[in-house]
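Mind having a look at this structure? Questions to follow.
Removed from the display is one protein chain of the complex; every other protein chain stays in position.
Labels run A and B following the written order; every chain starts at residue 1.
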Amino acid sequence: MITRLIADDIRHLGTGAHFLACTIDPMSVFSYADMIEETMKERRLMLVDAADLAPDDLVVAVGMVSHGFTFADMPPAGDEFVGCVEAIEATMGQQVRGIYPLAAASINGMVPAMVALQMSLPVIDADPMGRVFPLISQTTLNLAAIPIGPIALMGVAGDRAVVEVGDAQRAETLVRSLVTDLGGWAATAMYPCAAAQLRQHGIPGSVSRMIRIGEVLDSDRPTRWKHQHIARLLGAKRITNVRVVDIEGASRPSDVAVSALPSSISLVDEESGQVVRLEIQNEIVLVLVDGGTAAAIPDIVSLVNTDDGTVVDLSDIREGDALDVVIFDAAPPWYREDGLRLAGPRAFGIPLDHPRQGS
Amino acid sequence: MTGHPRHLDIAGSMAHGALREATALFLSEGNPEISSVALITHLDEIHRLAPNSVVVLSSALGSGGWLVSAALRRAWERRASAVIVSGSEYSSSATRLADRLDITLFAVENDTSRIALALATEIGANSFADTALARLATAAASATTLTDVMLVVSAELGGAEVLLEYDGVTLHTVGGTRRGPTDTVSTDVLSSSLGTRSTLTVKLPAAQQTRVEIARSLLTVARPAIEAAWLQGDQGTASPAALFTLDEALAGPWSRFTDRHRDVLRHLGWRPGQHYVAVSIRRQSKAPGSSHLTSVVRLLWRAVDPRDKCAPVETDTGWVALLPVRETEDTAALAIRIRTRIGAALQELGMAAGLSGWRDDPDALAPLIHEARVAAAVALSTRDRAVIAFPELDLAAAAELLDRPEILLVAELALPHLMAHPDRDTIVEAVKAYLDHHGSVALAAESLTVHRNTLQARLAKARAVGIPIDDPDRILAAHIVCSTLHRRAQATSENPIENG
Partner (left out) sequence: MRVAMRLRGTACTTVVVDGLRVACRARESSRASLRSSLDEALERLRREFGPAGISDITVDVGQELAGAKRSSVLVVRISPRAPVDDSHVLRLPPAAAPSVTRIMYVAGGHDMRGRSLTSLALESFREQLSTLPSEDVAGVAITSVGSLVSPEHEMRAADAVLSLHGDARVCVSSDFPSRAFRDRESNAIVNSSLMRHGETVAALLREVGARHFPGIPLFFAKGDGGRESMARLPMLPISGLAPEPAMHVVGGAALAGVSDGEVALCTDDGVRIGRVSGGIPVERSASRRIDHRGVSSDTTLLNPLSENHELRATVPRVVVDLRSARSKTLPLNLVPTLTTDHDTALVGAAVAPMTAWIDRMVTVSGRADLERAQRIAEDDAESAVVQLGASPAQTRIVQSTAYAMPYGDSNIIRIRVQAAEKPSALDQPSSARNSNDDS
């Protein structure tokens, strides 16, 4: 299905992108949304399914890979992603026909819209993560042995590199260290593949899902309606109205492979007495309720303010805040044995099996 | 050890047994029996426990409050009598969960394996009798020196490297240095009221989890012996009766120095007729707890001079030592040797050392000590080299040793308008900051937390009273004068009576 996106869709896309990655400061998302809306005044933005393209059309994922900085810290000059796509085209000797997000969440859920506008290409409604993961190797394409490379990177200073690498884990290491030297974030283009491969191994509908989430949260409807509607839309379960009682930083030893200073948030449901604990390492990786596992990565966990249904800003969270914890499933491939090996709790240094392990 | 397991319960152990040492974070209703104890290294192990076990979380399990939460849950599901965690790992949320699940939770300060062992002994289960621990305790008790105790620890761990560190600076090490990846296990020793850490550390070949656990237990048991040996060894090198005040000592006639201070010199290992180089070690500030620092300095000094009973002597400004030298010894090379061995450690501790030059007359100790002091003062002031020999000093050293009263006299003469100005101290402070920051108004203003425009106005005043901040030929002199005036102003405000 081919849809033309309008300015409101971009606003909703931003809200949905933020909801799906609530641990990440949304400043980049909002200021990038402004830039996209500005660009849309002169051009059309089309959203298509992978099936709308010819099976062997070349498509490529674009995304910002960050190691220290985001767009909010260091705004892009504006040609970085285009530069990456062009480098892919030059390396592969083929024109790119469609752009898809590296991850359909956070700023990377927004990036394809800008690139598509700049290059007059469609955005494909699919992605290889279905949520945010910290490593570029954590994709359904990698699970299907679709090569990650060649990978093109471009920093804000204009430096560009193309990395030819076979192994996705090795690519993660190389890209991360290049990103550090490129200034803290780099625009990237990777997983170039045929549209048919994305159709078969990608997660469909992930871009339009962000828009639909945003439509609910941005609406004027009462907060209660929003809470319920989101839960229904995502098949989510909610732990409602729990109060923050403790926030800890550096509460676990960190794993070199996944960079971040881990932290934990403890909450209490004052009505039932339930004790809830969230473990955060880039993403919310574990939810314990009374010590038992209620959710573990790759399950998607989001936090919304009970009062007004807005997405919680983790840098602004205080003792006494009342939140709802929203938990829903990630895309099915992540619950297979190979998916859990790549993106389950143990991949994040949590020595626990996912509740669905072995099922 | 066989025999009937004793009937034991939580209350009993808290009253008379191992749990006396533990802090009860939450006590459940009732008084559960203790039928067994388990030292857990994986959460799944809890699933296999019989009811009424005490679940002790080993440090090998990892750290993280969530682990305590998850362990509490599993322990509750298995009807455990209690859970014990290491004191550093619990958080208020764990206590809250223990309350909610109504399961007893204890915390202990030290490594949890000790209490597991103690509880096991109480129960009569033999599984925790640790022969390695027993061997270590015996050997450590008979070791007399610090080196010996550390060697015992190293031997129990297959010759692993054992280090004693003070605030991250290595003081003493035994055992082989290992190549390849290592795991480190540490324990604190001699906790100082300053908050600076002394640690005993073992480096083991990586990925040998059982060794790591044993190492942890060994270090805990060895610690008292280490502390005793360190302090003992220090006291063996007794100090002179009174604090050696160098100013006073050098104020008297130098020809009589050796006679008047024989006591101190004896402690320094001096023998008549032998040639020496004097070494002065100075520290940045007079910090409390200096007696502990003397132990540290003496231990460090062993890397330079392993002679017995020749440790540095504490003075009012630091420490002084004597190093015997042959006639042809080059003091600069000696400085390099000392710098290599302990230079980095001295710098990290905020100290510096100076060496004297060489003198023909072996009795001329006073001038040697004087030279060493000057060199140490320069090293401390410049801070780019921790150890300087007096013969290496050049003109730049002069800037560090400026004679204050004379500079003030010059200032009175050359800058009368400045000296008479009511805002003199503010102007001087502004010029000093400006020149310290190489002419950056922005940085200087920030360092003084004033408005940039305010600083500019003060610099304008400085120019008006004659300070030549724009004249490259006289800027150094201006800097020296303002630094001196600034220091005097600060000294006056800190000690109004002394400085008049």
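What we mean here is this: contacts are C-beta pairs under 8 Å (C-beta built on N, C-alpha and C of every residue); 3 or more make two chains touch, one makes a residue touch a chain.
Computed from a predicted model, the values in this text were never measured in an experiment.
Among A:Thr3, A:Thr173, A:Ser263 or A:Gln357, the one in contact with the hidden chain is A:Ser263. Set against the missing chain, the residues B:Ala50, B:Ala344, B:Val410 or B:Ala442 yield one that touches it, B:Ala442.
Residue in contact with the omitted chain (choice from A:Gly93, A:Gly235 or A:Gly320): A:Gly320.
The omitted chain makes contact with chain A at the following residues, 23-27, 30-31, 34-36, 38-39, 66-70, 72-79, 134, 155-158, 180, 183-184, 222-224, 241, 247, 249-251, 253-254, 259-263, 270, 280, 282-283, 306-309, 313-316, 318, 320, 322. Although one chain is not displayed, its contacts with chain B can still be listed: residues 63, 440-443, 446, 450-453, 456.
Rule of thumb we're sticking to: only the chains that are shown with their structure count from here on.
With centres taken as mean Cα positions, chain B sits 45 Å from chain A. Across the complex, chain B is touched by residues 245-246, 248, 251-253, 262, 264, 266, 268, 273-275, 277, 279, 286, 288, 290-293, 350-352 of chain A.
Per the touch definition, chain B reaches chain A in the complex via residues 42-43, 62-66, 69-74, 76, 91-93, 96-97, 100-101.
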